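The structure follows.
Showing chain A:
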Amino acid sequence: MPKLKAHMATHDLWLPPMQQLLFRDLLHAFSYPGQVRTCRAAEPMTWLALLAALLDGEVGLADPHGMVPAGQWPMLEAVPSTPERAAFIIADGARALDFEPRLGSLESPETGATLLLRVAFLGEAAGAEHLSLSGPGVRDRTGLAVTGLHPSWLKARAGWVAAFPLGVDLLLCDDCRFAALPRTTQVQRRGDKWDM
Partner candidate 1 sequence: MTIPRRNWAAALAVLPAQDLVSAAEAIAATCLVSDLVLPQSGLALLTLRDGAFHEPFHLGEVPVARAQVVLRAPDGREAGGGAVLLDDRSNIARAVAILDGALAGRLPGWETAAALVARGSAARAQSLAEYQHLLASTRVDFSLLGQPGEDDDA
Partner candidate 2 sequence: MNLNYEFPGEETGYAFGFLDEYAKKEVRRAILKAICIPGYQTPYASREMPMGRGFGTGGLQLTLALIGPDDTLKVIDQGADDSVNAVNLRQFILHTCPGVAATEKTEAATVIQSRHRIPEKPLTEAQVLVLQVPYPDPLVVVESSEARRKTMHAEGDYSRLLVKLYEDIVRFDEITISFRYPTRINGHYVIDPSPIPRWDVPKLDQSPALVLLGAGREKKIYAVPPYTPAEPLVFEDVPFRVEHFLDGQDRRRACVRCGATDSYLDEFSNDQDAKIFQCSDSAWCSERLSRQRREEVPA
């Protein structure tokens, strides 16, 4: 077999070695909903590093809140799209929801969108909203504290994921960490009247 090209060891989020590491963290995050992972790329826009690991010219990305710097679009290679049509959406979780992502179809539920939401902080903090999670990937029940997420998102999500297998898969990102809420995760907000 021919010789291998030298394996590049680098922390550049646009190069394959870092994208492999980021993917493994994404894999873990989606496998264990609510577990907070630290982003290994030295990139304050955690969501950008995650998009870099996932996107190429084959998929559409919607950026309704104008978060992706113009110079990064060619690097992402993704096709600019609308939130109603895109496979991936990046949005500002501090703002109120103002679009309807695609939920997929019964025959092809994988076409339901992946929604990345930037939030202020993941983890215990004053004023944090405490979510109680259960479902696949969660042993019994787990908690997730999030700050800076407009209540409209979780309210809408409950509707999006109500008819499995349809749904939207969420990634919450702060400046250095992220956590996933796949469509199968049942989310209860502490303080709600139906809380346990």
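Following the convention adopted for this analysis, contacts are C-beta pairs under 8 Å (C-beta built on N, C-alpha and C of every residue); 3 or more make two chains touch, one makes a residue touch a chain; residues count from 1.
Selection rule: all candidates are chains of the complex that A comes from, given by their letters.
Predicted model, so just to flag it, every value in this text is computed and none were measured.
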Pick from 1 or 2, the complex member that touches chain A: 2
Touching residues (chain side chain A, partner candidate 2) in the complex: 1-5, 7, 16-17, 19-21, 23-24, 26-27, 30-32, 53-59, 87, 105-107, 109-110, 112, 114, 136-139, 164-165, 167, 169, 182-184
